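All protein chains but one are shown at their positions in the complex.
Up next, subunit A:
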Amino acid sequence: MSQRKERRGIHVDQSELHCNKGCGYYGNAAWQGLCSKCWREEYQRARQKQIQEDWALAEKLQREEEVAYASIQGAQSQPLSQPQAPPQASLAPFSKFEEKKTNEKTRKVTTVKKFFSPSSRTAPKKENQEGKTPSPSISRQSSIETDRVSRDFVDFLKTLHKPGREVHKQSRAFIEIMANKKDLSADELSECVQDFYQNLSDRLMTHFKGSSERVERVMDEVEKYIMTRLYKSVFCPETTDDEEKDLATQNRIRALHWVDIQMLCVPVDEEIPEVSDNVVKAITDVIEMDSKRVPRDKLACITRCSKHIFSAIKITKSEPASADDFLPTLIYIVLKANPPRLQSNIQYITRFCNPSRLMTGEDGYYFTNLCCAVAFIEKLDAQSLNLDPEDFERYMSGQTSPRRPEADGGWPQVDPPTGSAASSPALTQVYQNLDLLSGMGSRQDRVLEGVQSLQRDLITWQESVEREVQEILEKYPLEIRLPAPSAIDSDNVENDRLPPPLTPQVFAG
């Protein structure tokens, strides 16, 4: 075994380097061991197969829907003798599209070329995607949702009678056309969809004799149906750098985590519970945007987010919010939320939303503000936050945080007023608790110290008492003397000198 390893390290067998197909050219691990030519063939075959599968699926679905529709229409509609025909028949009004398609063939070639150029990182990714598509769980899940939307769509069109049927046909045909256009660039896809909106709404205008509200309602449903169907293939397509931009924006927002309300001059006081409620709701809404499929639903999320922001401002300032208040707050919300796939979502909405909604309506205004917020965040610098460029650099690199400028201060000693002023209520709470804890800690230390000193005192007191006793004992040793013979006059020294008659008589006893 070790021998083999060694051999591989030094000397590689030529056959291992060759294309797996055995065509004699060198293979490449990135192409699953095939040479460029074989890989391309293999890849095209897989693609072709997938396209055919898609077609088959689309046809099947369409047949089902046609059946459903026909049964709804009841007896007055002819028996479904032409379920197979619609693709052909409904293409007729779309001769324009066909024309466009041929026009675009030239462009298509360039996209395909780009696709295979070695520097393009899309090739391996496509491969990933191909690996993913057969996964049954994903396709089934999405088909449940699309089926539901299809059913809703049919139900809605039922109320429109004859024009409804035509809208249905056209939408179906359009989705099939789009299924064949997966190679187009995002802008071209967008153009197709927008052309379709335009053509359909023009036709509806003549149908409904210029009642723009009804047209709008139908167009909303059409948008919902089409975009739910196409979402997978046109959201963040691999022909664009949307994903890279998403990541860049996400990282940028992460790096800006230290930006606070003061720096942006946000007129919102999060100390007020109602306001912080609204702020949280706004954050939730802007994050929720990514989960929607239809551009209009995504816009609705942005609108809801904006309304919460307005509530927060109105509660804080007790006057209606102007754009001067709104934009900084929205920027703050976006920074706090860091919504997933922000750029992809914005691009998706601009490409595939019904333009009338995006350009003039209220939704459009909020969407524009979101675009502004993102643009601002992308090129935000020290000047736009009224900061010293050096401070800005230090904050960006994560060396310090503006909340505690004195890095040596240590966290428990943070002054509560400055801490609470600069941060959210939750952080304030944390700081307060930390203060409390550190206070309790020091008190406990003091108590412990006291106990120890008391213990020491006790010990030394005991010792000193012992010592004293000892000293006294030493000083005054205990002598037990036998009692002297009692002689009353023994103490009298001068007894001897007394004259004989007075000499005391000593009695033994």
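Definition applied: a residue touches a chain if its C-beta (ideal position, glycine included) is under 8 Å from a C-beta of that chain, and two chains touch if they have at least 3 such contacts; residues count from 1.
Throughout what follows, contacts and distances are computed from a predicted model.
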Hidden chain of the complex, named as in its UniProt record, picked from "N-terminal E2 ubiquitin-conjugating enzyme", "RING-type domain-containing protein", "Beta-Casp domain-containing protein" or "Ras-related protein Rab-21": "Ras-related protein Rab-21"
Among A:D54, A:D152 or A:E191, the residue in touch with the chain that has been omitted: A:E191
From A:Y25, A:W55 or A:F376, residue that would touch the chain that is not displayed: A:F376
From A:I144, A:A255 or A:M359, residue that would touch the chain that is not displayed: A:M359
Which of A:S384, A:S401 or A:S438 contacts the chain that the document leaves out: A:S384
Residue of A:Q32, A:Q48, A:S143 or A:S212 in touch with the missing chain, whole complex considered: A:S212
Where the missing chain touches subunit A, by residue: 187, 190-191, 194-195, 198, 201-202, 205-206, 209-210, 212, 265, 307, 310-311, 313-314, 318-324, 326-328, 350-351, 355, 359-362, 365-366, 368, 371-372, 375-376, 378-379, 381, 383-384
